[in-house]
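Reading through the structure tokens given below for one structure.
Omission of a single protein chain aside, the complex is shown with its protein chains in their original locations.
Up next, chain A:
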Amino acid sequence: MSVLQSLVIILGMFVVTFGIRFVLLARAHKVTMPSYVEQALKYVPVAVLTAIITPMVLMPSGEMSLSLDNPWLLGALAAFAVGIYRQQQLLTIVVGVLVFFVARYAL
């Protein structure tokens, strides 16, 4: 990859990423959200993040794997259980990662 190509890729990625993040904030003083939009926005983090991680967890190698041999599934289930019952983010992350690595390398 040439230096020029690298520059174009990084600048292009910057423009679209920053554009998406900033466009509404730039006009914030003039934007008013209808209340139904406000209500719908509450569901964005759960919907987006779930859509990102579910395929990673259930299809780690591109095919459905619902077995106990799947360390991604075990780690995610452990993190989910801790997150639901304890609601401590650090504990959720640490337990999930530990279970994942134990399942992957020790079992």
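The rule is short, and it goes like this: a contact is a pair of C-beta atoms (placed from the backbone, for glycine too) under 8 Å apart; a residue touches a chain by one contact, two chains touch by 3 or more; residues count from 1.
Rule of thumb we're sticking to: contacts and distances are computed from a predicted model.
Asker: Leaving aside the chains on screen, match the unshown one to its UniProt name from "4-azaleucine resistance transporter AzlC", "phosphoenolpyruvate--glycerone phosphotransferase", "Hydrogenase large subunit" or "3-oxoacyl-[acyl-carrier-protein] synthase 2".
Answerer: The record for the missing subunit names the protein "4-azaleucine resistance transporter AzlC".
Asker: Mind pulling the chain A residues that touch the left-out chain?
Answerer: For chain A, the residues touching the absent chain are 1, 5-6, 8-18, 20-26, 28-29, 31, 33, 36-59, 64, 71-72, 75-76, 79-80, 83-84, 87, 89-90, 92-93, 96-97, 100-101, 104.
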